[in-house]
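To start, the structure itself, in structure tokens.
Only one protein chain is missing; all other protein chains are in place.
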Amino acid sequence: MRLKEQEKNWKDKLHEIIYEADTREGKLFDIILLIAILSSVLFVMLESVDEIQTKYGAILNIGEWILTVLFSIEYILRIVSINKPARYIFSFYGIIDFFSTIPKYLSIFFIGTHSLLALRALRLLRVFRILKLARFIGESNNFIKALKASRAKIAVFLFFVLILCVILGTIMYLIEGGDNGFTSIPRSVYWAIVTLTTVGYGDIAPQTPFGQLIASIIMILGYGIIAVPTGIVSSEMTRIHDLHLNTQSCPNCSYEGHDDDAIYCNHCGSKLHD
Amino acid sequence: MRLKEQEKNWKDKLHEIIYEADTREGKLFDIILLIAILSSVLFVMLESVDEIQTKYGAILNIGEWILTVLFSIEYILRIVSINKPARYIFSFYGIIDFFSTIPKYLSIFFIGTHSLLALRALRLLRVFRILKLARFIGESNNFIKALKASRAKIAVFLFFVLILCVILGTIMYLIEGGDNGFTSIPRSVYWAIVTLTTVGYGDIAPQTPFGQLIASIIMILGYGIIAVPTGIVSSEMTRIHDLHLNTQSCPNCSYEGHDDDAIYCNHCGSKLHD
Amino acid sequence: MRLKEQEKNWKDKLHEIIYEADTREGKLFDIILLIAILSSVLFVMLESVDEIQTKYGAILNIGEWILTVLFSIEYILRIVSINKPARYIFSFYGIIDFFSTIPKYLSIFFIGTHSLLALRALRLLRVFRILKLARFIGESNNFIKALKASRAKIAVFLFFVLILCVILGTIMYLIEGGDNGFTSIPRSVYWAIVTLTTVGYGDIAPQTPFGQLIASIIMILGYGIIAVPTGIVSSEMTRIHDLHLNTQSCPNCSYEGHDDDAIYCNHCGSKLHD
Partner (left out) sequence: MRLKEQEKNWKDKLHEIIYEADTREGKLFDIILLIAILSSVLFVMLESVDEIQTKYGAILNIGEWILTVLFSIEYILRIVSINKPARYIFSFYGIIDFFSTIPKYLSIFFIGTHSLLALRALRLLRVFRILKLARFIGESNNFIKALKASRAKIAVFLFFVLILCVILGTIMYLIEGGDNGFTSIPRSVYWAIVTLTTVGYGDIAPQTPFGQLIASIIMILGYGIIAVPTGIVSSEMTRIHDLHLNTQSCPNCSYEGHDDDAIYCNHCGSKLHD
């Protein structure tokens, strides 16, 4: 009986460390995990550079095996310390944890698992979990709210931009033709997107005067309509900011809209709650 | 008599399905039409890619004939179900419907109607009608209002940008000259637009130090004045948002759009509800 | 005496037509002048295109002579119709009028006044005078106010951007060196401006991994700080918009901040002045 309780305590303690970030150990665990993830992503990136792979391939390999083993232990501990393991295993982060750890093991059996390399980059997504736990994301709370509130509007806007690009791309395909790089409509649409978003690679560029005229119109259009998503988010953030101020209500006169650091009601002068 | 009434009912029903989106059938019709339009545009795009045209040309052709027949039926039904057909036929969407359906038929009689290909891309414009019906656009209502309100200002701004580009382009034409790609004033103006809007293809780039100095000034200018359309739309959207919050309607004259702290209607002077 | 009065009337009438835009004749004059200016600029642009110059050079030449004579007449009439001609001649627009008209005459005596071509493009600046008269610019009044109010801030910002570009350019010069296109510090600073303002020609691009890292930081920096001028103008425009609403004061309760279309005070319900 006591052993079971002790086990339970042990599991609780582990859960607290791994899944939460309120205790000192929990925070320490998160920081170590964050460093491990970032180093492992760095390893994946470096491994893809041919010169580094030739020179330091062996060291990188060892480093990756150490990190992979660590992640495996972490994965097992996460399963052990939770009451309903299935819930973790089939959760979004559970699946990412699994698929970002397994490729290294597969590389023993299969040679040339080059394309599995990128799977390991998925580990980067795990960073968000840590940030979430660490309450660091709280800082960005308001703007996530603003983004959510303006999601529908931005979707409509982007859809409109896409249709515009298809129409403009088709026009340019007819004007410029294949000889000037506009070999097909999809490619012309790609060019229209490159131009409208003011990216402008220059791999495809209009050569005929009329094509350059249309291109100029697209550019000025793109320069102008970038104001739209900005306006949406700006006004939304201003609104949410305004709402944010309205959390306190005066206990005496019920007046709302106090500043965050207000101690007394600015309408009747009575003391506010903390 | 009864037959006529039945016919009227039948026409009414058809009108409801095709022109409106309030009933279940109306919504279904819109969704099917939306899918048909998007697939037909996809077909046009794919057909312009040489490799795909060579391999799957026959399949694409059949698909397009099916869609063309469908659109033709839809076109006829639209004429039949409306009381004043002329009003539809010569409306904006009526003309688009006609000219985006006819090219396929013409391709039987004339070989090499390649340039008519793009006419079919016009079908994309029809998407807006469906969106309008589906009230989906309601989401973007506010920002269409904001855009309309700031239309004049943005036009003035874009006109100013254009004049600026002509002057700057002329200056660059004199500084750089034809050897560095600035072969004519229109081309230099095109370059100035490419630079000011921060697109920057790089197909034409200043080579002389003085030209690069002027180019730097244009870039910083462009980087700075992009703030202007953004500021216009932002402030307009914030204003409209503020107006939007006032859902109060005057009990006397039904006037809307009151300030949040309004006590009396600013249109007829009668007291508002709290 | 009567003749003198008549002459005065005649001068007054002419002044009204040329310098003002309140009468029907004044507006007509402005529109004709606007068309003349825009055509003459179009001629200058077309003349610089070699193919057009070869084919239609003679026609363009005749057109330009007609416009030049028209502008000369206008210039003389402006001097004649004003009471203090010196004030016009040495004003900003007076000087532009003179220097944009004279090059064509010089081309008779001197062959190869190619570089004087651009002087004629100065005519474009005259467009602003017409716009000013036509009250069209009234539309952009508010945002000119906003721009003026935020001028000092934007100047500080652009100065800061320039210093940043000099420092970053110098760093890149040391990292990349002449072999990768960063042949001198001014050229590197030019590249830094091209990158920070997100223009990105690609005529100079970092080749070393470390250079690309610094370039990435510059890009993200540029992507981030574009928010600053936008923020300045946005907040300024919102503020000016707010002020704009506060023109009327209730004659009964002195409450301010009424809507533009308010008929009754929304605070006490009494009628407002028109």
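So that you can tell them apart, the chains are marked A, B and C in the order they are listed, and the count of residues begins at 1 in each.
The definition used in the following text is that a residue touches a chain if its C-beta (ideal position, glycine included) is under 8 Å from a C-beta of that chain, and two chains touch if they have at least 3 such contacts.
Predicted, not measured: the structure shown is a model, and the values here were computed from it.
Chemist: Of the residues C:I73, C:L106 or C:I167, which one touches the chain left out of the display?
Modeler: Residue touching the chain left out of view: C:I167.
Chemist: Of the residues A:L125, A:I171 or A:L213, which one touches the chain left out of the display?
Modeler: With A:L125, A:I171 or A:L213 as choices, the missing chain is touched by A:L125.
Chemist: Write down which of C:I59, C:I73, C:I95 or C:I220 is the residue touching the left-out chain.
Modeler: In the full complex, the listed residue that touches the missing chain is C:I220.
Chemist: Of the residues in chain C, which ones touch the absent chain?
Modeler: Touch with the absent chain occurs at residues 152-153, 156-157, 163, 166-167, 170-171, 173-174, 183-187, 189, 195, 198-202, 205, 209, 212-213, 215-216, 219-220, 222-224, 226-228, 230-232, 234-235, 238-239.
Chemist: Please output the residues of chain A touching the missing chain, sorted low to high.
Modeler: Residues in contact with the chain left out: 41, 44-46, 48-50, 115, 117-118, 121, 124-125, 127-128, 136-137, 139-140, 142-143, 146-147, 154, 157-158, 161-162, 186-187, 189-190, 193-194, 196-203, 222, 226, 229-230, 232-234, 236-238, 241, 257-259, 261-271.
Chemist: Touching the missing chain, which residues of chain B?
Modeler: Against the left-out chain, chain B lists 49, 198-202, 209, 230, 234, 238.
Keep in mind that, in the parts below, only the chains that are shown with their structure count from here on.
Chemist: For copies chain A and chain B, work out whether under half or over half of the interface numbers are shared, and give different or same accordingly.
Modeler: Comparing the two copies, chain A and chain B contact each other through largely different residue numbers, since under half are shared.
Chemist: Can you identify the chain nearest the overall CA centroid, using each chain's own CA centroid?
Modeler: B
Chemist: Roughly how far is chain A from chain C, going centre to centre by Cα mean, in whole Å?
Modeler: About 42 Å separates the centre of chain A from that of chain C.
Chemist: What whole-number Å value describes the gap between the mean CA coordinates of chain B and chain C?
Modeler: Using C-alpha averages as centres, the distance is 29 Å.
Chemist: Measure off the straight-line distance from the CA centroid of chain A to the CA centroid of chain B, and report it in whole Å.
Modeler: Chain centroid spacing, chain A to chain B, equals 30 Å.
Chemist: Where in chain C do residues touch at least two different other chains?
Modeler: Residues 49, 198-202, 230, 234, 238 of chain C each touch two or more of the other chains.
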